[in-house]
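Then we have chain A:
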Amino acid sequence: MKPRYALAGLLLATTTAGAALAQDSEVTIVLGEELDLVEPCMSTRSNIGRVILQNISETLTELDVRGDGGVQPRLAESWEETEDGTWRFHLREGVTFSDGSSFDAEDVKHSFERTQSDQNTCEISRYYEGIDMQFEVVDDLTLDITADPAQPIMPLLMTLLTIVPSETPMEFVREPVGTGPYVLSAWNPGQDIRLELRDDYWGETPEVTAATYVFRSDEAVRAAMVETGEADIAPSISVIEADDEALDHAYPNSETTYLRLDHSVAPMDDARVREALNLAIDREAFLGTILPEGAEIATAIVPPTTIGWNPDIEPWAFDPERATELLEEAEADGVPVDTQIRLIGRTGNFPGATEVYEAIAAMLTDVGFNIDLQMVEVAEHEQYYSKPFVTDGPVIVGAQHDNSRGDPVFSMFFKYDSEGRQSGISDEKVDDLIDRATAASGDERTALWSELFAYLHDEVIADGLLFHMVGFARVAEDIDFTPTIATNSQLQLAEIGLN
Partner candidate 1 sequence: MPDHLLEVRNLSVRFHTAQGVVNAVNDVSWHVDRGETLAILGESGSGKSVSSSAIMNLIDCPPGEIHSGEIWFDGKDLLTLSEEERRALNGKRIAMIFQDPLSHLNPVYTVGWQIAETVTAHGRPGQMARDRALELVRRVGIPNPEAALKKYPHQFSGGQRQRLMIAMALALKPDILIADEPTTALDVTVQAEVLTLLEELQAETGMGLVLITHDLGVVAESADRVVVMEGGKIVETGTPHEIYHAAKHPYTRKLIAAAPGQGEMRVPDETAEPILSCRNMKKSYGAFDALKGASFDLMAAETLAVVGESGSGKSTLARLILRLEEASGGEALWKGQDLLQMSPREMGKVRRQIQMVFQDPTQSLNPRMSVHDIISEAWVIHRDVLEKRRWRDRVVELLEQVGLEASHAGRYPHQFSGGQRQRIAIARALALEPDLIICDEAVSALDVSIQAQVIELLGRLRDELGIAFMFIAHDLPVVRDFADRVLVMKSGDIVEQGPVRRIFEDPREGYTQRLLAAGLDPDPEVQRQRREARLKLTA
Partner candidate 2 sequence: MQRMIGKRAISSLISLFGLIVLVFFLSRLTGDPSALFLPVDASEEMRQNFRELHGLNDPVLVQFGHYLGDLVRGDFGDSLRKARPALDVVLEAFVWTLQLAVITMTLVTVAAIVVGSVAAFKVGTKFDRVASLLSLIGASAPDFWIAIVAIVLFSVNLGWVPTSGTGSVWHWILPIAVLFIRPFGLILQVVRGSMLTALGSPYVKTARAKGVKNRPIIFVHTLRNAMLPVITVIGDQAAALLNGAVVVETIFGFPGVGKLMIDSILQRDFNVILAAIMVTALAIFLMNLLIDLAYALLDPRIRT
């Protein structure tokens, strides 16, 4: 607690923040977005995952986001691919749920079936879409999972499946029960959520004994709260607020911003026009100005930490002259270059979104595009982003995509396959590559993804890739926590140290 805060200290003693300050083994975490649900099977939604993933509900496996250890054991101690398409998981022994019941293969089976139920709208299920999975209980601690088509990345898929006891009803629950180190001890909608350490956790006991989550949608306030000691961690504050070396940590947040182009509508159907668009944008100019220094210019829709990310792809240079030439060529060939193109941005999509799109609009206009910028709210943005696309005139949709799961499979189908809901292209080779990569494993998989990225970026010129974004976390001095690429979607209290 800062001394100048003493005056209010007395009164704060009663507040949650005060409590956090009083006992140092408790932390207060201020988040930007409130939780509507505390439902394990929704934990792939970042604002929910951030609170419950691996804190309340655990998964069989987890992805090592700090090192490059790949997929690590969690509730499963080991696994192997017994025959093609079938994986055997050996579960950890002596694990109990927070309700006292012990953890076994049945729970895993139930957890999966629950996500598939039509009596709820579990979000996890989308990752198993189009895959037919059979869970077969061999014995209490052994489980066979058969997938058709075969899933070479089954272990990775299991990092997403949160495990609930087999008694859990299909409907959404309000008191989640899990095997994690913490239990939900209080939930005051609109105000705070409190997790407390449980004494019978199977793993090693974390330092943090309790965590209180509070919600402030205003960036400035979140930053201020850590500064005043009302909160210990603000996992995401805007770069504008991140002005304190001592407190603020930049981290790649696994978000990638890009301009989605619909190739079916002129003039975007012409490769030269798409190239011109890419050449027209001075990406360097954004770094350290509107966007933080740490942001990287993107050559793929997934962050560099993802397998198959292709280091050889050259980012588009900034070359307005060339861009103008290309447009003129295209025009000469009768491409309706001067048609007005709507550039759709989403307000508050990321810090400085509006400025970014305003700047891009200006740059495009400079080289001769006829751009009409429209900033819209989330619902309207969705109308433009997903199929069926609006057809009246060409549209460029500025969007942000999050993939912290380490494998492109979670992105590529949706964004680039002819069937993909947000895909603006329809290209056999792309479809084929996606299919093969999805089915492949090991180096072959990596190679195929790399090929796909290069092909999309250089040949198809599928879209206008912009940046891999960085987020900023503000962490109080007496807290030892370094954010990772996954911090957006999960925040393990066990990884928080106190000094």
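Basically, a residue touches a chain if its C-beta (ideal position, glycine included) is under 8 Å from a C-beta of that chain, and two chains touch if they have at least 3 such contacts; residues count from 1.
A quick word on the picks: all candidates are chains of the complex that A comes from, given by their letters.
Treat the numbers as computed from the prediction; the structure is a model and nothing was measured.
K.L.:
Every candidate listed belongs to the same complex as chain A; state which one touches it: 1 or 2.
P.N.:
Among 1 or 2, contact with chain A goes to 2.
K.L.:
Which residues, counting only chain A, touch candidate 2 once they are in their complex?
P.N.:
Per the stated touch rule, the residues are 2, 4-8, 11-12, 14-18, 36-37, 39, 44-45, 118-121, 123, 125-126, 129, 171-172, 174, 188-191, 214-218, 220-221, 224-225, 227-228, 230, 377-380, 382-383, 385-386, 414, 420-422.
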